[in-house]
Structures are given as structure tokens and as C-alpha cells.
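Shown here: the complex without one of its protein chains, the others still in place.
Order of writing sets the labels: A and B. Residues in every chain begin at 1.
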Amino acid sequence: MDIILGIKLNDSVLIATSKAVTRGISVLKASDDKTRNLGDHSAMAFTGESGDTVQFAEYVQANLKLFSVRQNYELSPKAMASFVRKELATSIRSRKPFQVNVLIGGCDINKETPETSLYWIDYLGTNVELPYAAHGYAAFYALSLLDRHYKPDLNEEEGIKLLQLCNKELSTRMPIDFKGLRVKVINSQGVKEYDDLTAL
Amino acid sequence: MVAQPVQKVFPLTLKITNLPSSNSSRPWRIPVRIDCYLSHIKMAGLSFDNFQRNQYIASKGVAMPKATSTGTTIVGCKFNGGVVIAADTRATAGPIVADKNCEKLHKLSPKIWCAGAGTAADTEMVTQLIGSNLELHSLYTNREPRVIASLTLLKQHLFKYQGHIGAYLIVAGVDPTGAHLFSIHAHGSTDVGPYQTLGSGSLAAMSVMETQWKENMTKEECIKLCADAIEAGIWNDLGSGSNVDVCVMEVGKDAQLLRNYITPNIREQKAKSYKFKKGTTAILRESIYNLVDVEETEIPVPMEVDA
């Protein structure tokens, strides 16, 4: 029941993730971080089987870091998404596949004008570039709101407003308290992190 | 005591009897390696790495998708001085007719042909593989390939895969030893006989064979019998349909493929044209690409030399 959302804006990408860790009927933690930075200008949010998620995210993070150290050059968000997709597509054919769904938000600073992008990748290795995306049950509630209110030229402030709209709906409709949303804003300056959406 | 399986051990030795300098009363026995050129036959590349993934997916209660199967009628029959095989031309995927005029008669070698029923991809691929190995074999031995050799190659391959390669075949052909007709099942068993039928329409076809077949038929009688047997399948079996393909292999002659020998199911000309007026379909965006030839020219560039 984890919530991960992503919205692409005119010059940034927002990634919002729920802070709760739940096991059965218990909420074990209220300050969880379901994201990892894949580089200076990209971050990945993840949900899925506990254990698999962090293991996979940090495996990917480490490999992309290794690449950038060796080659003295950071992969574009598109290339990172392609790499993550391939990892999941090969994993699904293995004895014990990673059950991880991810969103990757990034800003390609090597383009003439910095270009933001958001990728939706599931555990089967399905990869699509989208203006806004969500995984899990949250998608059913959030996507209809985003369909209605999204515009491609939203700025950061308007994007946050849209996230708050989603948060309100999800708080009302989701069956358990997900302990608020942690937000990452990715733009050409890098990745900014906010502990809670409501504080913005 | 635990019962042990009986094993027969054949020592790998070769008798050489006419060595000129041999004065020993004992015949020479020297070990011989059986490194056969036939080792090419092992398939280079069937990859099983998606197998576990699919089992995993299947374990979540998923039905696997259906492969095209040739729910088929195929027959074969010998005549005086040759052999005929025939097949219908319908390929199905579940209840859907996937191909209305497919080819189920496969060439193993110029004078050995094979009719296939079962999983369509398997009949096609196993037939291509054994066909190519048969050609290598005939090149190596400098002899025309024999039907019994293709039968052995096919049955050993199919047995190795324990029926998972779903190919049911009727093999026929002519070679220096005469005309031959066999059938093979997916598990590797084989049958010999003057007439054979296989596939979902085999019962309908066999009923024709059993009533009409006689000894010492002429080529024409044999072709007619085979075509009639296939037609029985076409009309009475849902898995078979469309046309009749025939292949005639006569001793001392080139094999003759009679593609669409009978076409009893031609679609009636449509009474009306359903052409649409230009502009019927609404378009949001159009982009045109021109396919052009690209010519590359080398331009000599003087080499830069450091001063």
C-alpha cells in the first residue's frame, strides 16, 4: 500500500513517497525514505516486496555511481531508466526475481536546454516515459486527479499544489495512514529534499 | 542386496585382420574413438533461461498462451514404384483459423518429404534442422540421403526432448533402397506401413484408407486415395480445412510437389466492395519519410603531422 507519485513540470520533476513502513496490521515506522538518488540530477522512488526494494535500489545506485566514477561522466536519466529496466527485465527471468516497481525522475543537463523526464518502470521490466505517474493502489486515486488538473507547463509551486491535492484525496480514501509524503524536487540545480509535503 | 540394472558393455574395439606384418596368431585389437561428425546434430542454441521466469509467472495461476498448432490431417500411402504424402492447409490457434493456406509438407532432402502435425513451429524447426543435418550427412558420405536415416535422426532428436517438441510426422521418400513410408510420434516412437494417417483428422482419413486402400496401386490411384483421405479430414474434422497439398515421390524420378492440388474451399467473390472514401479516417498528425539511397564517398584528408 506504499504510495509513490511523480509529476513532470516545466523545468523540474517532483517525486513524492509515503513515509510509513507497514507490516500486517502494524505501522513500524513513520519516517521512511523510499527514494535513492541515482546521480546529481536524478532520483528513484521504489515500492514492492520489502527487502527487495532497498536491495535493488542500492544495487542500481552503486552501479550507476561506479559507471560515473570509471567514465567520469554521468548517465542521462533516459539511459539510467533503460539500465534499470534491463536489470528488472533480466531479473524477472531469474530464480528469484526482484519484486520492485520504480519511478525515475531526472534532469538531463547535457541537453542544450536542460530536459526533465519521468519514467515509470514495473517489476516485469516495462518502461514508459510519462508526464505523471504512480504505482500501486495510489495510482487509481491519483491518476484521475492528475488527468483532470495536469498541464505540461506547471511550475514548481503549482506542482506542489497538485501534489497536495493528491495527498488530500489519498488521505481520505486509502485504508491506512501512510504518514504523509516525502518530496524530492529534481531540476538542473540538483535534487532538493523535503521531509514533508504539508510543510511546503 | 539392491538389484542392479542389467548393463551390456560393448568394448570399443575394432578388429583389423589383414595387416601384412602381423605374425601374431591373435587378431589386433586397437581402441577407436567414436568422435562422430554427427556431433553437429546437437542443437546449438535452445535457451531455457526464460523457463524459470515463466514457471514463476505460471505459479501465480497464469494460463500459458497457446502456440499455433496444426490441428491437422496428414496422410501417406505407397504405390507401385513410389510413395505419396498429402496434407490439408489449415493452421489453428485455439478455435481461430490462424492461416487458411499454410504449408505442412516439408522438404527434408530433394526426394524425402515430410508431412507435419502438432505444434506448427516444432514441425517446421525440427524438419529444417534434420533436413540440414541430412544434407551434411549426404555431402560427407557422398551418397543420396536415405529415408531410414532421416527417420532415425528425427526419432532420436524427438526422443531426447521427451515429447516436449510436439512434432507428429509422416516421413516418406525414395532412395537407392526403394520407396519408404514411416510415421513418427512426438515421443520418438515410429511406425512402418503401406499407408499412414496422423493429426486430429487422422480418424476420418484412416476410415478412407481402410476402405479404399488396395495392394499394388498405380500412382494415379494412390494420389486419388491420399487426396480423398485428406478431404475426409477437411470436411469432417474442425482442426483441418481449406486445400489439399500432395507430394509424389517416384523411384528414379524427381519428387513432385503438387501445392494446392485440390482447392474445394475458394472464397466466393464479394458481391460488394467495402472501399472507403478518401478522408474517412480522421488524422491528428502526418509525417512523411523518404527512403533514399545513401552513397558513401571517401575523401582523402592529408595526415596531420606534429611539428
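Criterion: a residue touches a chain if its C-beta (ideal position, glycine included) is under 8 Å from a C-beta of that chain, and two chains touch if they have at least 3 such contacts.
Here is the rule we go by: contacts and distances are computed from a predicted model.
The subunit not displayed here is recorded in UniProt as "Proteasome core particle subunit beta 3", chosen from "Proteasome core particle subunit beta 3", "Putative tRNA (cytidine(32)/guanosine(34)-2'-O)-methyltransferase", "General transcription and DNA repair factor IIH" or "Cell cycle checkpoint protein RAD17". Note that of B:Ile266, B:Leu291 or B:Val305, the residue touching the chain absent from this view is B:Leu291.
Residue-wise, the contact with the chain that is not shown comes from B:Ala120, picked out of B:Ala120, B:Ala186, B:Ala229 or B:Cys247. Between the chain not shown and the residues B:Asn216, B:Ser273 or B:Thr297, the one that touches is B:Ser273.
The chain omitted from view is touched by exactly one of B:Val62, B:Val192 or B:Leu238, namely B:Val62. Residues of subunit A in touch with the missing chain: 85, 88-89, 92-93, 120, 122, 124-130, 133, 139-140, 143. Contact residues of subunit B toward the unshown chain are 45-54, 57, 60-68, 91, 93, 96, 98-99, 102, 119-122, 124-125, 164-165, 270, 273-278, 280-292.
Simple rule for what comes next: only the chains that are shown with their structure count from here on.
Computed from the mean C-alpha positions, the centre of subunit A lies at a distance of 51 Å from the centre of subunit B.
Subunit B makes touch with subunit A in their complex at residues 49-50, 52-53, 56. Considering their complex, residues 92-95, 97 of subunit A touch subunit B.
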